[in-house]
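A protein chain is absent from this complex, but the other protein chains hold their places.
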């Protein structure tokens, strides 16, 4: 199986931007139920700027630099809780592969783990707090346990498990983020960040399958 | 035919108050179409106070005094264009029969004419300007031409003609009052004051028929 | 739309009671409870400035009673001129021996009532003059026939600035007239206000429609059309107002964006931005800007643009110090 190059990641990021646009109103609606109804909008604002930045990205930007650019752009443009969380996710993921022009599947798993670690370091949430970590954490475990011989299958399982994790947020009482103030009233609603995160990660799969 | 006494007029005024209440939303809706949507509300505010005043009216108040009380109350409480117009209508009508404890049908016709004159003196509107005068003026002509032998029939004709006059305001372009600014857009709508005025005058008939 | 009221019939009285309780250091009710008057009139007697009209336009009129601003406000029912007794009682409360000036928007109901109040005051030997405010461009062809909207505040500022110098009634009236002659407004409404007594809107309007030329009482405007982006709406307003006032490159103006109550400040500043850019492009200098809810129609969603052609005198008046709960500078 071939390694992942810069063009692959750029294509993934463009696909993420489309995903953010397509799901904007859905994420916003989910956030309206238990948050402040801006999640989809802010992700859309952020990824619109990501596309602008990618359109002008210097040819000599490597993979780490591309991830940094995306992370910084989200950090600058998204705001709220998800701006710093998604921002450091991408920045830290990229920092794992400094100076590489291609990354292996194992590198990619390391990158995603580093990204998720940084979400946890910044946001201090635990599994079961009804946040995007409820998608990422079980998903990553599956990804890391998967057979490295078939990255496509492994990433597909990863995203499927993330989606399952997002479904599993529905019955939870929120313990972090804006929804935490709702207490029991957050039960019965999906966490918006858990939804956006599996849908964004799904872009790795879709771009591979293309 | 018996003359009209103070009790008759007090009963008429109470009936007017009920009429204002029943038709509040209808008058307001008419005023909403071509004015500022307050005609019914303001008449209701005014007549609620009239009822309070009548509840406490001193026994020695004569007919002129009763009309003055009603007129002053409307003047104080209604505001807008119709407050001074209806207010002076009743005050001037009453002033025609100072010191009388009963009034004849001819007196009543004189009172109504004096009242309408004062509307015209204050508001400076003409027949056809799409105001309450489009009810009052043709109505009064009929009333004055009617057979004095049957006041009930005469008053019925008076009100019927006022109603007709109100219907006739529908195709007119407003030339006075708030609706005048609408120009052609006032066409096709009934003037609210022409409606309230025939419905209030109808209380003379209804109370007679009781 | 929804309101937070008790019995709608009590709304005006309860509001006035709340207002004087909140601002008891500045204002009180006169014996006539529809008259809001300064707790203490100026130490130096001046022309009494009386500002008034229907309620439902808050902070107009009561919010502008204060130090160096109006001496009294007369308040009618919602969207309804105050009654003649209240107008008269406002004179009694505000007169300081130099006569009084009535300032109010040009509506027939108001003229009827204020004139009766002025006649009663004249019987007492108090001189009362009147300046009718006529800034709403879309409401009539002749300037003098127009109705008054947010320009009320501009005219008030001019009159008060001059009254505060101790000038006589004629001079104060002349200042108000000069301000009124130079003040032009036009607005749009996207919704009706909600009447306290009925809890209902005054009129229906489609979800994508706006009413151009709407007054601040919910009187229909002159045209109903599809809602457009803010910049396009501002352009349309300016296309009417600028030729009407014949504003030329090199002139100086004050700009007021008046929110009608339900329009967010965010939108108002976006509207302001366009007006600013268009005027600047035209070579017009903006010497003063005011953005906010100066003269509302309760919860109506909408706004108006007011332009004031300035000369040094008018500019000075509009920059005078004022200190009322809703006008401090």
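As written, the chains take the letters A, B and C, and residue 1 is the first residue of each chain.
Assume a residue touches a chain if its C-beta (ideal position, glycine included) is under 8 Å from a C-beta of that chain, and two chains touch if they have at least 3 such contacts.
Given the structure is predicted, the values throughout are model-derived calculations rather than measurements.
Of the chains displayed, those contacted by the omitted chain across the entire assembly are A, C. Residue-wise, the contact with the chain that is not shown comes from A:122, picked out of A:14, A:122 or A:190.
On the side of chain C, touch with the chain left out of the figure occurs at residues 1-7, 11-12, 14-19, 21-23, 55-56, 58-59, 63, 188, 190-191, 196, 207, 210, 227, 229-231, 233, 261-267, 269-274, 276-277, 289, 291, 293, 296, 298-299, 301-303, 328-329. Although one chain is not shown, part of chain A still touches it, namely residues 24-25, 28, 32-38, 41-42, 44-45, 48, 75-85, 122-123, 176-179, 181-183, 185.
Basically, only the chains that are shown with their structure count from here on.
Chains making contact with chain B as well as with chain C: none in this assembly.
When chain centres are defined as mean Cα coordinates, A lies farthest from chain B.
When every pair of chains is scored by its C-beta contact pairs, the maximum goes to B-C. Rounded to whole angstrom, the centroid-to-centroid distance between chain B and chain C, based on C-alpha atoms, equals 32 Å.
The mean-CA centres of chain A and chain C are about 53 angstrom from one another, to the nearest whole unit.
Chain A and chain B, compared by their mean Cα positions, are separated by 73 Å.
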